[in-house]
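Have a look at the structure below, then the notes.
One protein chain omitted, others in place.
This part shows chain A:
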Amino acid sequence: MATCSSDQSVKVWDKSENGDWHCTASWKTHSGSVWRVTWAHPEFGQVLASCSFDRTAAVWEEIVGESNDKLRGQSHWVKRTTLVDSRTSVTDVKFAPKHMGLMLATCSADGVVRIYEAPDVMNLSQWSLQHEISCKLSCSCISWNPSSSRAHSPMIAVGSDDNSPNILAKVQIYEYNENTRKYAKAEALMTVTDPVHDIAFAPNLGRSFHILAVATKDVRIFTLKPLRKELTSSGGLTKFEIHIVAQFDNHNSQVWRVSWNITGTVLASSGDDGCVRLWKANYMDNWKCTGILKGNGSPVNGSSQQGIFNASLGSANTSLQNSLNGSSASRKQS
């Protein structure tokens, strides 16, 4: 696990056999607050990217150091490249899905999304800027669509935390156009007009539509269903049918981060109320809260627990026990 902080450093943590977390590396990465840190797919090795208020993004690789270090449980990370194209704070950095090769996107406060590629996956110091997308609004977060289906072109969602009083859509979807070889705006979610702090595409399990979670003043989940590609002269940008399938204001405050599990069935959100909430859809596609965790990881009682916490015997179970006072707790079969 990698964490980043406004203390300008990034820390990497490993889980030991008995389940304890140890910090195996901690180093200064930027000359400003580090906003985000993200892992590349392990196929490319142990690689991290970080972005910061100091207007740069950096790519780091773990090198296997001396055996002494290994014994002490320490690892070494070296900077492979610094991406300095931005003139303002870089607010998010994300690697593209692995089927696109070694590629990453950054977004900055000046509203520019930049997409870089490392043509030689073994050489992490060579990155070339492939695309620059101007979003017109200050960007705060990006998310690649992880779907590797041939039916979908690469897609990236950009969120904005622009605070000026306008009603511009704060979430935009950009899609790669094979013909023009450029990213073009495919859609904007007009209903999202409050500052957006985080967005995340859900992993696609063979669905024909996409699911996007948005962290803004509440938690929102959208489905984007691609309609038939319009045969425009530029060769077809997909149009989407957008529905909002869930909206939750349980945090009762700004929601800062949203994150999906591997199968895209559970969404986790964190907010200013100091809680992490888990959201899940049942087999009828109704989304509900299935768990609330406080900052120290303890569950909040009274929430309906649907099997997320296998270890805990929460309040739900005591009610079952009460009804069992009739039947024997100490079963002795004669």
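Methods note: a residue touches a chain if its C-beta (ideal position, glycine included) is under 8 Å from a C-beta of that chain, and two chains touch if they have at least 3 such contacts; residues count from 1.
Simple rule for what comes next: contacts and distances are computed from a predicted model.
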| item | value |
| --- | --- |
| Missing subunit (named according to UniProt) among the choices "Ribosome biogenesis protein NSA2 homolog", "proteasome endopeptidase complex", "Nuclear pore complex protein Nup85" or "Histidine-containing phosphotransfer protein" | "Nuclear pore complex protein Nup85" |
| Hidden-chain contact residue, picked from the options A:S5, A:S26 or A:Q46 | A:Q46 |
| From A:V84, A:M190 or A:L205, residue that would touch the chain that is not displayed | A:L205 |
| Touch list for chain A against the chain that is not drawn | 42-46, 62-64, 98, 122, 203, 205-206, 262-263, 265, 282-284, 304-307, 309-310, 312-314, 316-324, 326-332, 334 |
